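The structure appears right after this line, and notes come after that.
Only a single protein chain was left out; the remaining protein chains are all shown in position.
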Amino acid sequence: MTNPIIKLENICFAYPGSTVKVLDSLDLEVYAGDRIGMMAPNGSGKTTLFHTIMGLCRPDAGKIEIFGRPVSTEQEFQAVRSKIGLMFQDADDQLFCPTVVDDVAFGPLNLGLSADEALDRAREMLSTLGIADLETTITHRLSGGQKRLVALASVLAMEPRVLLLDEPTAGLDNGVKDKLVKIMNSLDISYVVISHEFNFLTAITDRVFSMENGKILADEEVRVHQHEHMHKLGNHPHKHH
Amino acid sequence: MTNPIIKLENICFAYPGSTVKVLDSLDLEVYAGDRIGMMAPNGSGKTTLFHTIMGLCRPDAGKIEIFGRPVSTEQEFQAVRSKIGLMFQDADDQLFCPTVVDDVAFGPLNLGLSADEALDRAREMLSTLGIADLETTITHRLSGGQKRLVALASVLAMEPRVLLLDEPTAGLDNGVKDKLVKIMNSLDISYVVISHEFNFLTAITDRVFSMENGKILADEEVRVHQHEHMHKLGNHPHKHH
Amino acid sequence: MISEELAQGDSIIHRLDPCVRVVCALVVSFALALSSQFEVLGLYLVFALALVFLASLGAGPVLKRLKPVLLFVIMIWVILPFTHGGEPLVRIGPLTMTRPGVELCLRITIKSVSILMVFIALLATMTVATLGQALHRLRVPDKLVFLLLMTYRYIAVIQEEYQRLLRAARFRGFVPGTNIHSYRTYAYLAGMLFVRASLRAGRVHNAMLCRGFNGTFRSLDSPSSNRLNPVFMTGVSALTLMLVVTEILWK
Partner (left out) sequence: MHISEGVLSGPVMMAGAALAVAGTAVGLKKIDYDRIVHVAILSSAFFVASLIHVNLGPSSVHLILNGVVGLLLGWAAFPAILVALLLQAVFFQYGGITALGVNSVIMATPAVICYYLFSPFLNKGRKTVFAASFLAGAGSVFISCLLLGFSLYLTEKSFLEVSLLVVTANLPVMIIEGIVTGFCVTFFHKVYPEILPRGRSNS
């Protein structure tokens, strides 16, 4: 078995000024090729987990290894950050440049590409996602679905080795969701996706994790649980314990 | 048959500066006791429809009757507005007072109640929804699900005769959804609910409408359509035409 | 709100390098603001009209944009000619219009309308995104350019937030009036805007870090080469210089 590309060990994290441990001795391993879904109640710490992987929340205890190397300082995180593509819950937070092409080229420029190379890569990314016509659009004029796709393009333009997607379908209609499913299934990249939509998750991932009390619930438990639910409660929404 | 409490006749609406008719000769009747679901793609005009009922988008043609009286001027809408409770797509947009109780009391205060009466009504509403303990919490510190429930409390504190809920479950986990289902089923009030989630809709409404080309599709058509889909495509997300 | 409708056009001016437009706008505006001879001001007015014509803007949108300044001009014509001391010109009932008062008004009118027309023709015809790029290439400090672009980016987002908050208040029976309850409500709405702006700033900063931002701003420079650029630049500079010299010699 190869090394995991992301490995969290015994991570504890509480927001400053709070005593609640949002992450509590959490363990997680993501291997190359993994396509993981994550479905857990609001406030269970999914976003915090992603931010911890990116080094935006520094854990109070525990060890983070990314691509086989331990990371803990800002320098170390900076070095790996561009290889992990995080897509934020709110696309507006991520599209901070005035035009679409500026935004998609922002990452490549920071990677040290020349303006021309960055432009080429941005254009290529946009056409891969089928939104080449948006190139010169002013970002704040995009519709919700377009914003989401451009945000994805911005992240993919960094050529990350692993993607972290935080509720990519929130507020999207089925048309855009379908498009996302197609895109995700055509990508040759590992990813972890947070979503509240079971259908979407099963369509694009191989396993679904859950979170509870600051820990990740193992695959098996979740599977069993979901099976039971399908039989007992059918179509009706109900609470997972 | 009694009169409808909301009646739209031949409503046409285009946003200023646009030629696309978002609502195009739309008809809608809501009767006392109706529990209607609405499920349609993004941008099909659901939110616009709600805003038209509230008098925020003024139709270019057509007639609106609310509680049996025609309404068209700002004064007329103002008079009925407090009797229709609209819950926004994003609960954050609805909570702007410092604490939960301030927020729930805001509507009653505007209705002319004294500060004490408003406070009483707010507290009563909070305990009805089972969130009395949140009373003095700072609104923007609430979790997503709590925000939703407080927003609902704020709307219900106006004692509306009909509720319009715009995607009340977006981004919520199943626990909160369940709670919402229970609350909605216990309310003795007519409502129209927009949602992209079929399960949630069927759990709390008696009929589900759709929208297409600026018109509301009749109940029957939608039923047939959804049936077919269940068989052919099962769990996978797909586009509705 | 932010329509930037004038930026959509296609004209000689629209096709010029934005840097050239910014420099020309600065030169002409300041030269104009500093002159005072009526003959010269008249020529500037013609110059400004010519620029508007070159930008092929319709009279409607231009007048719409001139509305604030036209209102201001009307206001000063109602007050200044009568309050300014000096040689009387016309007497209307108990009021006296003075010559210096009228001259001052006329001068302000020509200047303000012309300066705004220059602004509309040269600057309002580009989006702020383009303006930011031009300022960057003109060596305006990166921080300021970034501030401009970022502020521009989020105005629409925050404006929408405000509209939704206000709408929510109105749906719950809020009718603004002249009373403490209304002022407090507006204060809460404004306060909420700032709070949400601040929270968003934290998220945006994180998003920038995730995309490899490390304190240096890089941007896609795309100078548009256009043979008209040097021609326009020379033409505008020569004309302005001529007007400035005329102004000085006239005295």
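Read from first to last, the chains carry the letters A, B and C; within each, the first residue is number 1.
Assume a residue touches a chain if its C-beta (ideal position, glycine included) is under 8 Å from a C-beta of that chain, and two chains touch if they have at least 3 such contacts.
Values in this document were obtained by computation on a predicted structure and should not be read as measured data.
> Sort by label and list the shown chains the missing chain touches.
Answer for the hidden chain's contacts among shown chains: B, C.
> Decide which residue listed in C:L54, C:M97 or C:L193 touches the omitted chain of the complex.
Going through C:L54, C:M97 or C:L193 one by one, C:L193 is the residue touching the chain not shown.
> Which of these, C:G42, C:G58, C:P141 or C:G235, touches the one chain of the complex that we don't see?
Reading the full complex, the residue touching the unseen chain is C:P141.
> Since one chain has been left out of the picture, which residues of chain C touch it in the full complex?
These residues of chain C touch the chain that is not shown: 1-2, 4, 25-26, 29-30, 32-34, 65-69, 72, 79-80, 83-85, 101, 104, 107-116, 119-120, 123-124, 128, 131, 141, 143-144, 146-148, 150-155, 157-159, 162, 176-178, 180, 182-184, 186-198, 200-202, 204-205, 208, 215.
> Could you list which residues of chain B touch the chain missing from the display?
Where chain B meets the chain not shown: residues 98-99, 138-141.
Basically, only the chains that are shown with their structure count from here on.
> Could you state the distance in Å from the CA-based centre of chain A to that of chain B?
31
> Quick check: how many Å separate the C-alpha centres of chain A and chain C?
41
> Give the residues of chain C touching no fewer than two other chains, as numbers and ranges.
In chain C, no residue touches at least two other chains, as defined above.
> Identify all positions of chain B at which a residue touches two or more other chains, and write them in rising order.
There are none in chain B.
> Under the definition above, what is the set of chain A residues touching chain B in their complex?
Per the touch definition, chain A meets chain B at residues 40-44, 143-145, 167, 170-178, 181, 196-200, 202-203, 235-240.
> Along chain C, where are the residues that touch chain A in the complex?
So the residues of chain C touching chain A come out as 2, 4, 127-129, 132, 149-150, 152-153, 156-157, 200, 203-204, 206-214, 218-222.
> Quick one: which bits of chain A touch chain C in the complex? Just the residue numbers, please.
Those in contact with chain C are residues 51, 54, 56, 78, 81-82, 84-86, 88, 90, 92-94, 96-99, 101-102, 105-107, 109-111, 115, 118-119, 138-141, 154-155, 158.
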